[in-house]
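In this view, the complex is presented without one of its protein chains, the others remaining in place.
The block that comes next holds chain A.
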């Protein structure tokens, strides 16, 4: 049995079918994580992408009930080198191969995953197709089919992956905050991370407007990760502007970070081949500390790295930067309670080094509540130097310089 991976530039890799047989199209990307394939497969941000795993052995721990990040597999296609013949893990309930087949995910097992990665590294992300069984045809024809498939730039995909109806994730323990979370492709772990900090999370569809959001009277608003080109998500930008205008604490992750960037009138751009993996060094510019973080982004925000800059919502600054390529990894408003990161503090898969950002979001909400209740009167920056939050504009300016 043969399967072919065909790239839009004409490069072809041969292998055997893995998962479902048939054909699929998407943007070809690679992921360098050595663990967490189940989380990766179910991450909605991978919608319309064919994901190649650089780690050779995939499927070793099978598939379990606890680890999916959403209700289905989102990747458009899956490329692995050595599919596991058996699953071995105390939590496993089935094999990955079966799972992919049930979900109709067309995949390929092929020798040249490293050659593919090197190719993408040198030439950038591109469209691709995986073909097997009845879909096989002469290569020239397959390349043509790939070239006719839609690309990622200009793709508005958040609405395709978002929840249709709002739902609520209950707080664990005492309810401290109510968070309105706009699902642009949210991963299951994100509301969990908030819930375990006492947030009751109201997850809203991507189409939620500022009015919809504010109608919940939330303590804080969250915009999630998601697939597609941020340049297309005008509706989300509008909604966020409405939230920022009200001064409600805001936290964004990934796509949410790009939406904040756009709301601040910053541009976004497509990276040559993106960051996808769980080993990226991100530096928190306030402390100089480095977090090893989970990434999954093909687009990034363009923002000045050399200090605070002006926005319609006051001054902002780049709070986090990727040490590998100086890519902007976080934004923070200095005069309003809003921040976001390009990477994944909720991890799943990946390290938990950035989990503190959820605490910071809770602190923003806490502080706003205190201010609203008038108990603390005016915010006194000098008294809030402990922890990673509470930096005033002046402090930030000094450190950013």
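To be clear about the criterion, a residue touches a chain if its C-beta (ideal position, glycine included) is under 8 Å from a C-beta of that chain, and two chains touch if they have at least 3 such contacts; residues count from 1.
By our rule, contacts and distances are computed from a predicted model.
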| item | value |
| --- | --- |
| Chain excluded from display, named as in UniProt, from "Protein glxC", "ATP-binding cassette domain-containing protein", "Chemotaxis protein CheA" or "Carbamoyl phosphate synthase large chain" | "Carbamoyl phosphate synthase large chain" |
| Chain not shown: contacting residue from A:226, A:277 or A:330 | A:277 |
| Touching the absent chain when the full complex is considered, from A:72, A:114, A:175 or A:302 | A:114 |
| Residues in chain A touching the chain absent from view | 13, 30, 32-36, 38-39, 54-57, 60-61, 64, 66-67, 81-82, 84-86, 88-91, 111-115, 117-118, 121, 277-281, 283, 288-290, 292, 323-324, 347-352 |
